[in-house]
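Before I ask anything, let me first share the structure, which is written out below as structure tokens.
Let's look at chain A:
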Amino acid sequence: MIKEELKRGIIAENPILVLALGLCPALAVSTSLQNGLGMGCAATFVLICSNIIISLIKKWIPEKVRIPCYIVIIATFVTIVELTLKAYFPELNNQLGIFVPLIVVNCVILGRAEAFASKNNLGRSIIDGFVMGLGFTLALCILAIIREVLGSNKLWGLKVFPGFRPMTIFILAPGGFFTIAFVMAMINYFRQKKEGGQS
Partner candidate 1 sequence: MFGKYSFRGGVHPSHNKDQTASRNIETFPAPERAIIPLSQHIGTPAKIAVKRGDTVKTGQVIGEAGGFVSAPVHASISGKVVSVGPFPHPLGRRVTSVEIENDGTNETVEFNPSDKPWREAAPQEIVQKISAAGIVGMGGASFPTHVKLSPPSNKPIDTVIINGAECEPYLTADHRFMLEKTEQILLGALIIKKVVGAAKLFIGIEENKPDAIEKITEQLNKEIFKEIIPAKLQTKYPQGGEKQLIAAITRRQVPSGGLPMDCGCIVQNVGTACAIWEAVSEGKPLYQRVVTVTGPAIRKPGNFLVRIGTPIKTLVEKCEIDYDAAQKVIMGGPMMGLAQSDLDAPIIKSSSGILAHSTLTAGTRDYDCISCGNCVKACPINLVPSFISKFVQKGLYEDAMAWNVLDCIECGSCAYACPAKINLVHYMKLGKFHAMAIRKSQEQK
Partner candidate 2 sequence: MNIDFISLVQISIAAVFINNFVLSRFLGLCPFFGVSKKLSSAVGMGMAVIFVMTVASMITWIIFHYLLVPYEVDYLRTIVFILVIASLVQLVEMTLQKFSPVLYDALGIYLPLITTNCAIMGVAVLNAGKNDFTQEPYSFIESLVNGIMSGIGFTLALVLMAGIREKLELANIPRPLQGLPIAFVTAGLMAIAFLGFSGLNFFK
């Protein structure tokens, strides 16, 4: 079951590359693998925690005010992440900038809270938060690797190809758009090929 869940979170319903949710942080912080992984972990943490809390207290939340309640829960964990980063990873916090507080409006998190945690039990919600967070983090890392290598010829801050001249555009805004477009097109291409083969 775990395997299926993993497959769902990473491939079939990948939050960024398939569902196109949480695009803003995905593009803004994927300039380097460090940033991407940092953001991925932070978001996953918030995702799992909020899923836990919401699935625990879902019975006591009135239907009408559920969205504000979710937001408050999410915002609480975002604040925890924010303060932790500030205290222990000041450099990463600086790099991620306003996108740390903006985790609160990340539609992946609110989306899972609304679509999954509010309807499922604790165990399933934890697994869902974990696999979705993993999918989010992996997608971010893929984008980050492509952009960091092409844009600054580095990976995790280390030089990759000697003699390769990086294309700065990939760590600028346009490069972000092109990278995700390319990755999505590849996914589409293989999916269409598979579908074409089946039919």
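Candidate selection criterion: all candidates are chains of the complex that A comes from, given by their letters.
In this text, a contact is a pair of C-beta atoms (placed from the backbone, for glycine too) under 8 Å apart; a residue touches a chain by one contact, two chains touch by 3 or more; residues count from 1.
Being a predicted model, the structure only gives us computed values, none of them experimental.
Applying the touch definition to chain A and the options 1 or 2 in this complex singles out candidate 2.
Per the touch definition, chain A reaches candidate 2 in the complex via residues 20-21, 23-25, 27-28, 67-68, 71-72, 75-76, 78-79, 82-83, 98, 101-102, 104-107, 110, 169, 172-178, 180-182, 184-186, 188-189, 192.
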